[in-house]
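All protein chains but one are shown in place.
Per-chain residue numbering starts at 1, and chain names A, B, C and D are given in the order in which the chains are listed.
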Amino acid sequence: MQEAMINRAKELMADGTVSRVIGWKRGEFAYDITPAVFETAEEIDSDFVCDDFTAANVSKYLIKESRKEGRILAFLKPCDTYSFNQLIKEHRIIRENVYVIGIPGGPKLDAEKLKARGITGILGVRNEKGTLHIDTVYGEETMPMFEAILGKCENCKSTKHVVYDELMGEEGEVIADSGRFDRVAELENMTAQQRFEFWREQLSKCIRCNACRNVCPACSCENCVFDNPDSGISNKAAADSFEENNFHIIRAFHVAGRCTDCGECSRVCPQNIPLHLLNRKFIKDINELYGEYQAGEDTTSRAPLTNYNADEDCEPSIVHERGAE
Amino acid sequence: MDNNLKEQILRSSGVNVLKCMRCGKCSGTCPSYDEMEYHPHQFVYMVEKGDIQKLMESESIYKCLTCFACVERCPRNVEPAKVVEAVRLAAIRQQGNNHLTPVQIPGMLDEDLPQQAIVTAFRKYTK
Amino acid sequence: MQVNDNNFEPVIVAFCCNWCSYAGADLSGTNRLNYPTNVKIIRVPCSCRVNPMFILRAFQRGADGVIICGCHPGDCHYTSGNYYARRRITLLYSMLDFLGIERDRTRLEWVSAAEGAKFAATMESFTEQVKALGPNRRLEDLRCRKQ
Amino acid sequence: MQRIGVFVCHCGTNIAATVDVKAVAEALGHEPGVVISQDYQYMCSESGQNLVKDAIKEHNLSGIVICSCSPRMHENTFRKAAAAAGLNPYLVEIANIREQCSWIHRDIATATEKAIILGKAAVAKVHLNTPLTSMESPVVKRALVIGGGIAGIQTALDIAEAGFDVDIVEKEATIGGKMAQIDKTFPTLDCAACILTPKMVEASQNEKIHIYAFSEVEAVKGFVGNFTVKIKRKARYVDEVKCTGCGACIEKCPMKKVPNEFNMGLDNRHAVYIPFAQAVPKIATIDPNYCMMLKNGKCGLCSKVCAAGAIDYKQQDSFIEEKYGAIVVATGFNPIKLDKYDEFSYNTCPDVVTSLELERLMNAAGPNGGTLLRPSDKSHPHTIVFVQCVGSRCSDEKGKPYCSKICCMYTAKHAMLIRDKYPDTEVYVFYIDVRTPGKNFDEFYRRAVEQYNVHYIKGMVGKVTPKSDGKIDVQASDLLSNEQLHIDADMVVLAAAIEPDKTARPLATMLTTQMDTNDFFTEAHPKLRPVESATAGIFLSGACQGPKDIPETVAQGSAAAAKAIGLLCKNSITCNPCVAHSDELMCNGCSSCEKVRPYGAITYSDKEFRMPDRTIAVRRVASVNPAVCQGCGACTVACPSGAMDLSGFSNSQIMAEVDAICK
Partner (left out) sequence: MLMISLDRLDELFAAVAAKQTLYLPADREDGQAEYRRWEDGVKLSSRLNTVRSAKDFFFPQTEDLVEFKMEGKNIEVIDPRKESEDFVVFGVRACDARSFTILDKVYLVEPVDSYYKTRRDHGTVVTMACTRPEETCFCRTFGIDPTAPEGDCACWSDGESLFFRANTEKGEKFVDSISSLLDEGDTEKLEKINERTRDVLSKMPLANLSAENFGGDKLNEYFNSDKWGELSEACLGCGTCTFVCPTCQCYDIRDFDTGHGIKRFRCWDSCMYSDFTKMAHGNPRLTQLERFRQRFMHKLVYFPANNNGEFGCVGCGRCLSKCPISMNIVKVMKALEVK
């Protein structure tokens, strides 16, 4: 696939369809890829990579890139297309300036999961029929591939591309039984005390590095309320438990109805906080209370929080009426 | 004026006599009106004035049928029957003041008297 | 001061829309309908003006309960504000619940300008409800706690 | 540095009795930025206002806080006072320590504590207030009157007289209301129809007045000066334009057994009908509940006889939308239902009637052509008992807690009319109190007693029992002679309490106006603004605001008209400057706010911005039209970046209040 992508990219650059390509650049190790814009065929040949570790969602970079001179080629995985579409809907990306090639998605891998098994000193990773062969300075190690799948790929919601100019590989479809709300439901069925303790343990790990926010395609504000000293809630550090809660509640609320569930927030969290559960809670509530809604699926529908149904919307008291204690 | 007695009546009846607007509907609807020396609206008014001794000495307290028509129809929810009841209780609770004693009963019985009435009478007229 | 069950007096913030609920609160005053002093009202133009930030802010600063009152659905002075508020607040309350914040600390009630009695009764019952929960500890900012 | 003045009002004893106003003034004086804090008997009085004005000048105040009654009451008063002293009116905040403190709490210590907190919240807010300037918004020069009774007619006539277009929406087939059903009026005993019908005709002929009869208000949008009202024109199945009111259809209609509402169901009408001879508009209406053609498609006689071809069985409800600058509510009253009063046998005995039914029984156009006959056997009644206060002054759930005000007088009128016309009839009136305040009212009542020998008995009737001989046993206690009476009456007339029309509550909802617990519309001020609702541009006329007799109703109708005219005379009104605004530097142009805006006040445009690296970037940003925006604030919450904020209720202001309260 990587080969075909490189060839196609060079073709499109050569025929003038695009002047730049956004993709991923190989790093020092087997897994540390960096999103990058390529401007020449040489750069592409030497550095372009698309493998098991190219999980980063490049949609958000297109806010800026689509405003630059010339057209840019973007390789988008299915989940990335949802983010891209949502940004189109919010008038953040100039669609004409992007040539989208849909590429097959994951599952992508998480190097952290290798290390958590004690596999360190990694020199190379080969994926053979579902088994990872990891070459390390301490010798070769193997592990089943599915145990190394990135959290955000574990419950993939769709392998369908909702927007593209060109498609490479087979088109997938929406996965209805992704089970992506199972963990949310599990938490919902706990007692309030248990949920409180769960989230306290998770959120107390937060170092407020803002990686979740800065990587999030929905968090595309020019100036975030948490950085704006006039907003009244700006704060640089999670000085106490309230700040930790406040940041994550407000962040999740601000992207509610706009979050496409791309999972980048949890991927980048240095402390492995399952932040996607907060977003999925909102998505689950929205689906259950206001009807199925998938942000980014289209560019015209009204988002659930900027919409209402006068007769059928439930009252907030529904929170008291459902779920465990 | 016996304030303690008034307080006791008001407390035991739970009635706020000040709600009465003196329409007289209680007396207008009372089936025992003609039997009574003092009528339901007078009970309310006299209790308000503290003029209770006269009521306690009057036969009127035993003439009330406790049919609650006055309670049902009072537009202000004053509940005169409860006042009458409270005055009656105040009377019979005094030592030796049972209005009825068991020995009196056989002489008063007649065939048409329902059993329930006897029980009711005991409840109403004795402590 | 040691807070125990007997002397716990919750701080309750009520956001009331100017057109219905604030007027309803005024009406309960006009009708001399008593409700607990714990309730302090903040006037907002519409229930849709209530930003989740305000609710969290109240809890941060030591509120033990937050109630939002707006016009009945269909009665919004601005035609649709309370419908948006209804969705937003539902989702926010659900999220607070998800984080294990006691759900009885939050409420939304529709109170019209004519419902002075309902306003007073609502505040009475909400205060009781919050009192029963005790002080807000799960969403307070310790730095703001009264010494 | 802020220089804030705090003024604590005693409101006589309204506040001072439960709140230690001196302590409040003292406590607030210690708040940061407060340079003067004082209390006064009546802040809203001229001297109170002067106190504020002098303080503004003397202390060079940058903001003021008035701790007083609800801002809905006097916010404007103090804003004007501030403006007069050179302070921007929006630098005034009100702490509501009356309606939301002194009136609801009993304990002085806790009420004072709360008042201080409310004051602190207002001080915290005023710190962040900014001077605002009002915009102007145009006034639509047309008024809507809802209800076509005497109140609505009078209001419409007065507004039209002043030269403004006015529409009347009346839910019945004709205007006229309750007054059209009344026989004679007190205390002059002149014929109601004789004074009402000319007014109805006048209204129908006035080219400034448009009557939408058989219509209802469906939805109200907008605000003072600029309401948009959706009116439902219920299907009459008769073309209003074509119908000449000739009555041919009615004569031919075979369905004759329809209870006649106009005569209180005491006789029947046809399925197609004109309520009464002088109806305005005089247009037939087909009752779809009874018309055989509409029910099962068989008949069609009316259509055949109608020379004008006005019958239209396919007619549907239609809707029109009209813009108005002012709305006058004149929805009137109805007698309450007496179903729950078993003791008066109203449901079981046809000879027990309500006073309004008696009006029809005595009216020349009524079921008996003006001869008073018992409904049961059409015999002449020799003894008539009137029962006052049926359902009025009742604290139980069956009745109404208020005095219906008009019953004493109309009962005296009825008694007098009966005694005058049928001297052989004995008339008893059972009363609790006879209330006759009003010009020539007590004289009128005394005439009934002294001249017409009506028997007034103090005491409420306890029980009304129909007897097998056709007589009615009326049992009551004569409280003055202390005896129980039993009167063998031929008829009993019940003075039923009156209540607001059932349509009033949904209407209040649409208009966002206040109502009291009895569903009477609440006036903006019980003494000083008796014909205005608290919602700007909505005025109150007649019994929808409280029980009233005809002269009072007419007076209020004219007063409401005067208020509406005052509004319509203006070319524009100053609009609320507390509207949303967008910070372009922060806006992402995501369009979330645009989706929730109710008035279309938000638009987007591409703007050039100079970026930090000195390049120029074009970005889509939102802007708010302050004349259109009504300041609901929906957009401020939809906006994730916080670029949208609301003047007067800004994020920081509200959070400052929250902080102050939670401290």
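Everything below uses one rule, namely that a residue touches a chain if its C-beta (ideal position, glycine included) is under 8 Å from a C-beta of that chain, and two chains touch if they have at least 3 such contacts.
Note that the structure is predicted; figures quoted are calculated from it, not measured.
*Asks:* So there's a chain missing from this view; which of the remaining chains does it actually touch?
*Replies:* A, C, D
*Asks:* Mind pulling the chain A residues that touch the left-out chain?
*Replies:* Touching the missing chain: residues 27-29, 31-37, 56, 61, 111-113, 115-118, 120-123, 136-138, 205, 207-211, 213-215, 227, 229, 235-239, 264, 267-268, 270-272.
*Asks:* Could you pull out which residues of chain C are in touch with the chain that's been left out?
*Replies:* 61-62, 141, 143-144, 146-147
*Asks:* Considering the whole complex rather than only what is displayed, give the residues of chain D touching the chain that is not shown.
*Replies:* 30-32, 612-613, 659-660, 662-663
Keep in mind that, in the parts below, only the chains that are shown with their structure count from here on.
*Asks:* Which pair wins on C-beta contacts, A-C or B-D?
*Replies:* Most C-beta pairs in contact, of the two: A-C.
*Asks:* Centroid from C-alpha atoms only, then distance chain B to chain D, rounded to Å. What do you get?
*Replies:* It comes to 46 Å between the two C-alpha centres.
*Asks:* How many angstrom lie between the centres of chain B and chain C, each centre taken as the mean Cα position?
*Replies:* 49
*Asks:* Taking the mean of the C-alpha atoms as each chain's centre, how many Å separate chain A from chain B?
*Replies:* Centre separation, chain A to chain B: 82 Å.
*Asks:* Mind pulling the residue numbers of chain C that touch at least two other chains?
*Replies:* 52-53, 57, 60, 74, 80, 84, 88
*Asks:* Residues of chain A that contact two or more other chains, please.
*Replies:* Correct list: 225, 232, 305-307.
*Asks:* If you look only at chain D, which of its residues touch chain C in the complex?
*Replies:* On the chain D side, the touching residues are 70-72, 96, 98-101, 103-107, 110-111, 113-114, 117-118, 121, 221, 505, 508-510, 512-517, 519, 522, 534-535, 578, 596, 598-599, 630-634, 636-638, 646, 649, 651, 654-655, 657-659, 661-663.
*Asks:* Okay, in this complex, where on chain D does chain B touch?
*Replies:* It comes out as residues 343, 389, 393-396, 399, 430, 432, 458-463, 475-477, 479, 482, 484.
*Asks:* Report the residues of chain A in contact with chain C in the complex, numbered from low to high.
*Replies:* Chain A reaches chain C through residues 184, 187-188, 192-200, 225, 232-233, 239-243, 245-246, 249-250, 252-253, 256, 278, 281-282, 285-286, 289-290, 304-310, 313-320, 323.
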